[in-house]
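If you scroll down you'll find the structure; I have some questions about it.
Other chains of the complex are left out, but the ones given are in their true place.
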Amino acid sequence: MEFQYQNSYEVKDKIDQSKIAILPIGAVEAHGPHLPLGTDNLLAERLSAKLAERVNGLQLPTLPYGQVWSLRNFPGSINISNDALIHMLVDIGESLYKQGFATFAMVNGHLGNGTALKEAARALYETCPEMRVFYFFYPGMNQAAAEVRETDSAHSTYFHACEIETSYMLYLAPEYVEMDKAITDIPDIPMHADVTPTPWEEFTKTAVLGDAKLATKEKGKYIVDIALENMVKLINM
Amino acid sequence: MEFQYQNSYEVKDKIDQSKIAILPIGAVEAHGPHLPLGTDNLLAERLSAKLAERVNGLQLPTLPYGQVWSLRNFPGSINISNDALIHMLVDIGESLYKQGFATFAMVNGHLGNGTALKEAARALYETCPEMRVFYFFYPGMNQAAAEVRETDSAHSTYFHACEIETSYMLYLAPEYVEMDKAITDIPDIPMHADVTPTPWEEFTKTAVLGDAKLATKEKGKYIVDIALENMVKLINM
Amino acid sequence: MEFQYQNSYEVKDKIDQSKIAILPIGAVEAHGPHLPLGTDNLLAERLSAKLAERVNGLQLPTLPYGQVWSLRNFPGSINISNDALIHMLVDIGESLYKQGFATFAMVNGHLGNGTALKEAARALYETCPEMRVFYFFYPGMNQAAAEVRETDSAHSTYFHACEIETSYMLYLAPEYVEMDKAITDIPDIPMHADVTPTPWEEFTKTAVLGDAKLATKEKGKYIVDIALENMVKLINM
């Protein structure tokens, strides 16, 4: 149920019955030739819809701007600072708390938002002590992805516009994928990328970190459904 | 053309051809029994689409959270501070500037955002001197609304979920209007509401500031089209 | 009664008897050839004195620096950021609250301060819940000015060094007006001035927005006295 399409007269009851707010948050960022700039928004939004249905949650409008420092110099990327993001998320969370929500689940579609979401959650931990705040980024996906991937990951934590993320899109938002444009571009990510600020143009021209051609809806479904189950369990715990 | 559905390979040319970014910005806020919480988002988004078409602009994803101090205590309202909003808008604007845009037009669907948008525009005036930044809130609507309205306005600058705003919705997003639930509730807004912080629950229980029953698509079209023409002129000047 | 000329031994009783603090706030800003840079300070201060007398308020020393972004490039203008202004006003308000005041009335002589005053009042609404905070800018003047003015207003909300403001000065601080230098300069304020940052040097060389020659003490008295009555009513409500 989408929160913003409710009216003010009826929403109070719905909040009372659900108590769970779900915020999709993504980014506008280069995702290679075959995926749109808004890939992370689409993923977050559609995964949130599935989650809302499963836990009887109220889905908030997508916050479509995120922290994309690493790819900010690529065409189309829009980069938000962590400070701005944290501030807005804390404001949203505090409003939800006053509105009577007991759970605020941020469903993140973009790894780069992770720092801001965790910081916002810790701030809300102080100011809204009785509200649980989640920052989800495909919980449990690492193991699941390892099971289905046919190529090695280009990096221990990054994945981007690759076999994995493209599979997510084929499952959740296939109408936005142009598989005929998918490419294979496995970069050699230098070790220093983990220990010094390293814009991604240093090691990729495509913003694709892997073999997008190997993406399938099935792989996407396999991983995303596991992440979804995990989110359901965590919210219901 | 929606920016986030472009891919990174093609978007650079499209930016170069357009140079115009259009950001819809609204809010999640009580709008009475007949309009959804996301009314301002829907209006901003659809008006932006029309504007983008007219000026060959690139429409950014909607920023769906705004400053709703006055109605923050009504069911469903989500309130963002001016500081958070300004920070995010400045970050977006600076990214657009680096991406090569020459015009950043914020299409605002919620009066309460006005302060933040103007402040953000002034900040960008310093940091992005060659980019024009607009903060639009239905430019020219006051005169146009005066021509078509059948009831007096409840306030010199506020209008909310009333004859006017409901008409906008009937024109731009009719599928979200439940006219059978529309009410007439013309509040007596006290003079002190203009000179001291005054939550709207002091003078309205409905959040409707007028006679929503009198709304028509035609009134909405009349005013909104004038505002649209004004925006087109201003961007093209 | 001017607060700063009281001594610490006697002021406690006076605060208890009055409970009303009145802060004049103006600006240092270009006001054409016939009015001094400190026009807004003089107006705020003298209007505050009248108000203090009427409501038995304690008049604080004038805060003589304001936000003059629009005219900041004119000779003599001193521009303060909204953030600095808000911070100082909140500090003043919180001190007054601790001192036992129940009403903090900001009497503003400069339109550009409006945003900061409203924000400060909202901040104090949270931290000083039992103190009423007013941000007055000639309440009710729009209608009154329409009744007496002989020329059209150059803008729907701006008035500056014109028939109206010069009349205020002829009423409140005539010794600082040089009517022989008064000019007529009705600018054509472009529509974009309302929707994009627009320094006033784009449309005026004089900083006079109208026909200062038509100013009279009587016009000033008519409008200012109405504003004064309104302030008295609002404080006493």
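Going by the order they are written in, the chains are A, B and C; count residues from 1 in each one.
Quick note on the criterion: a contact is a pair of C-beta atoms (placed from the backbone, for glycine too) under 8 Å apart; a residue touches a chain by one contact, two chains touch by 3 or more.
Please read all numbers here as calculations on a predicted model, not as lab measurements.
Peer 1: Please state the number of copies in the whole complex; 3 are the ones shown in place.
Peer 2: 6
Just so it is clear, only the chains that are shown with their structure count from here on.
Peer 1: Based on which chains touch which, is the overall arrangement a line, ring, star, complete graph, or other?
Peer 2: Shape of the chain contacts: a line, open at both ends.
Peer 1: Could you tell me which chain lies farthest from chain C when each chain's centre is the average position of its Cα atoms?
Peer 2: Here the answer is chain A, farthest from chain C.
Peer 1: Which chain, with its centre taken as the mean C-alpha position, is closest to the global C-alpha centre?
Peer 2: Central chain is B.
Peer 1: Averaged over CA atoms, how far is the centre of chain B from the centre of chain C? Could you give it in whole Å?
Peer 2: Each chain reduced to its C-alpha mean, chain B and chain C end up 30 Å apart.
Peer 1: Taking the mean of the C-alpha atoms as each chain's centre, how many Å separate chain A from chain C?
Peer 2: That pair's centroid distance is 49 Å.
Peer 1: Going by the contact rule already set, what residues in chain C reach two or more other chains?
Peer 2: If we look for residues of chain C contacting two or more partner chains, we find none.
Peer 1: Any idea which chain C residues touch chain B in the complex?
Peer 2: 69, 82, 115, 118-119, 121-122, 125, 132-136, 139-140, 142, 156, 191-192, 194-197, 230, 233-234, 237
Peer 1: Okay, in this complex, where on chain A does chain B touch?
Peer 2: 3-9, 11-12, 15, 28, 30-38, 41, 60-65, 72-81, 83-85, 87-88, 90-92, 95-96, 98-99, 176, 178, 181, 207
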